[in-house]
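A single protein chain has been omitted; all remaining protein chains appear in their positions.
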Amino acid sequence: MNRNNRFEFFEPLYIKVTVGLLLGVLFAIVLGPHTGAWAYDAIHWEAIGAPPSGEHWFGTDNAGRDLFARTMIGGRVSLLIAVLATTVSFCIGVPWGAISGYLGGTTDQIMMRIVDGMYAIPYVLIVIVLVVMFGRNIYLLFIAIGAVSWLDVSRIVRGQALVLKAAPFVASARAMGLPEFRIVARHVVPNVIGSAIVFATLMIPSVIISESFISFLGLGVQEPMTSLGVLIADGSKNIYAAPWQLAFPTGLLTVLLLLMTVLGERLRRMVTGAERSLI
Amino acid sequence: MNRTFITLVATLAVAIGVSLDAAPEHDTLNIGNSAEPGTLDPHRYFANAEEHILKDLFVGLTTMSADGEIQPGVAESWTVSDDGLQWRFALNQSASWSDGQPLTSEDFVFGLRRHQDPKTASPLAHFLYCVKNAEAINHGNLPPHELGIVAQDRHTLVIELEQPFPFLLERLLYPIAYPIPKHAVDKYGDAWVKAENWVSNGAYVLNEWRPREYVELRRNEQFLYADDTAISKVRYYPFQEPSTAYNRFVSGDMDIIQGYPHALVRKVSQERPNEVRNAPLQSMMYLVINTRIMPFDDVRVREALATAIYRERITNQILGVGELPSATLSPPIVAGHRSVGPNHEPSTSRAKALLAEAGFNNDQPLDVTLRYISSEENKRVYIAIAAMWKDAGINVTLHHTNLATHFSDLQNGDFQVAQAGWFGENNPEHYIELLWSKIGPANYGRYESQRFDALFEKARETADLQTRLAELAEAEEVALQEFPVIPLYVTMTLNLVKPHVGGWKTNGRNLHPVRFMNWIGSP
Partner (left out) sequence: MVTTIWIVITITFFLLRVAPGGPFDSERAVSAAVEQNLLIAYNLDDPLLQQYGNYLWGLLHGDLGPSYKQKDFSVAELLFHGLPISLLIGGVALSIAVSTGLLLGATMARHRNQKLDAALEGFVTCGLALPPLIAAPLLVFLFSIVLGWLPAGGLESPLHLVLPVISLCVPYIAAFARLSRSSCLEALNQPFATTAQAKGVGNWRLLWHHVLPSALVPVLSFVGPAAATLLAGSMVVEVFFSIPGIGHYFVQGALDRDYTLVLGAVLVYTTSILILNFLVDLLFLRIDPRIQLH
């Protein structure tokens, strides 16, 4: 993205609104657990499974903990997992795809076969094994999710690298006798990173969903810490007795996903130079 | 294109719909089971979900009434020798298998030998180690025919025991003691459990088993009391999620469900008062402490952990649907229970004092990892316990895993404090024996006390029931002074039964034979 694009990006009203809302949500997630009157892990014996009230804005869960504080901390954890997992997947996917696409030939064949093979292994299995092997902790979850979601990244980067390989400046670099490694690191990677970052904004929502799925299986974060996925999985079991336990975390997740998808889509269009949206 | 597509989908759906079974018949009783059964071979059975079905398929020497009392099954009567070692059963002469073959004492001999045979690999073989030579046979040290069970004639069976065991009649209720159709096993081998080869002696026989869809039973016309069976077909549906079972009960698909979400109890009790059938289960939920590792080998630390827990808060405020708090490991609701043990009031300050004595304080707090099995109900309980410990200045880390991992960790001694539970029998010994050092892995905390062992082993030698119960109580009291476990509460079973199903009675075993049920009005 060049400088002009950067301003153009914020031009449409809906983007300004989206960015504003996103900042608001982030603000609430980061500061919410501190501003709320209650700690996310304190038990209120007199208010177990209580509906929303002035005291507990989002009600409480069945262990008597303030749901507002828990939703906010859950949002923070989910977002953190998403960002870190995306980073991990980039650290593997970008070099993998760049090398594969740039070198081509047999190397490319082998590297892409590995990616195909990994697509076929259910990632749940990998996550389960990683989690049981190394015990359950939140960092492992980032790594596990990142380790299975780099496949898409490597595909996209490889495609870009194939195109770049034929680009004049890469050809001239090669003519100058630069070593292959340096060409990849200096010329290929920097040029694919743009479209990869755009992909990242689309990937973060899908990682949040993956995390919620893993938590649904009971393999997610440990109590008393929580995540949106854990809250939603619990809430969905209580939908009849305590619908607010599902409504608020789901609301936050949906809002987060919506805002990020809108931004990601906008970014993607800017970078790939696809048609202008005229909303 | 859109229309073509919709037509396509509709056709496909209809085609599949036809190939799937038609809706359950009018006279079929639909029961929501807690899980998919792992097997219907009584000797390989392991889980509660299997027992629910097996008790309709077979009848053992003894059986149970609708309210869970032991009553004659295939055996009409029995006597026991004075030393309590020899049990003689007189079998009902008209008993037969579902294929019309007569059922004789040989079938029981065959069954019990097969059960202890190491080749059968019965996961519950140790439940009948009380029978003479059983343990040696199961370990492969003696051949199966050495088992202490003899068919004196076609209708007389004698069981010899290693040691007196007054609770034998109750043990014989377990599917592992059911007779097995020798002629069918000889003919089909392991495939005898398939519906097409099925032979059994209970009120029902296996009609069809669609994995993870349902197990269908139909009335056994050859059953001993076939005239009394009112319901002709039963289907057991497996539900992994209690909320799904509840949805399908509410929408009218299920007549009975064995379990619905705990969080719904209050709401359901208000909305469906005539369908709710909650009852305490003969069971004990407790915390087990790993007594072999520092600092939990210190009895003061264990007592502090126990003293800091306010049981009534858990049972009344957190759970609150009738769970009974208990300070003893043997559930207060079982027959012959005696209240023993240090039943002092919970006290956070006393817990703090004990911890200070053991060398822990605010600067150097006790660190505890509490393990539990992931579930909505457990989560609430163990979060509350963690909060109570936190009040006593203990630093708690919660760790929840799925059931398999949890018990694998427990058996390997890889835990500090963990959730455990035990259920099944209506006598205290079944629970107290968990503290015996020779019971094996079920003594998860590796608790070993010479005083307890001596008292418990003395009780095991005693044939007279009342003396034995007194000795057991004494042994339990000794053990509880040392806090190897922290008993918590007797859990509840949550059943929903439609008003048109009669004959369903709550009982402490939570087993409900369909042969006693009937339709009220038109279903």
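In order of appearance the chains are A and B, and numbering begins at 1 in each one.
Definition applied: contacts are C-beta pairs under 8 Å (C-beta built on N, C-alpha and C of every residue); 3 or more make two chains touch, one makes a residue touch a chain.
All of these numbers come straight from a predicted model, not from anything done at the bench.
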Which displayed chains the unshown chain touches: A, B
Options B:Pro72, B:Gly322 or B:Gly421, residue touching the unrepresented chain: B:Gly421
Contact residue for the chain not shown (choose from B:Pro72, B:Pro123 or B:Gly502): B:Pro123
Contact residue for the chain not shown (choose from A:Leu80, A:Leu162 or A:Leu258): A:Leu258
Which residue of B:Phe223, B:Tyr310, B:Trp389 or B:Tyr444 touches the chain not shown here: B:Tyr444
Interface residues of chain A (partner: the chain not displayed): 113, 116-117, 119-126, 128-129, 132-133, 152, 205, 209-210, 212-213, 216-217, 229, 232-233, 236, 239-240, 243, 246, 250, 253-254, 257-258, 261-262, 265, 274-279
Those residues of chain B which, in the complete complex, touch the missing chain: 1-2, 5, 8-10, 12-14, 16-17, 20-24, 36, 38-41, 44, 46-47, 118-126, 138-139, 193-194, 209-213, 237-241, 244-245, 247-248, 250-251, 253, 402-405, 407-408, 410-411, 421, 440-442, 444
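Methods note: only the chains that are shown with their structure count from here on.
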Distance between chain centroids, defined by C-alpha means - chain A, chain B (Å): 44
Residues of chain A that touch chain B when the two form their complex: 42-43, 45, 48-49, 62-65, 132, 136, 218, 222-224, 234, 236-242
Complex interface listing, chain B residues touching chain A: 241, 243, 246, 261, 263-264, 266-267, 313, 317-318, 374, 376, 379-380, 382-384, 386-387, 397-402, 405
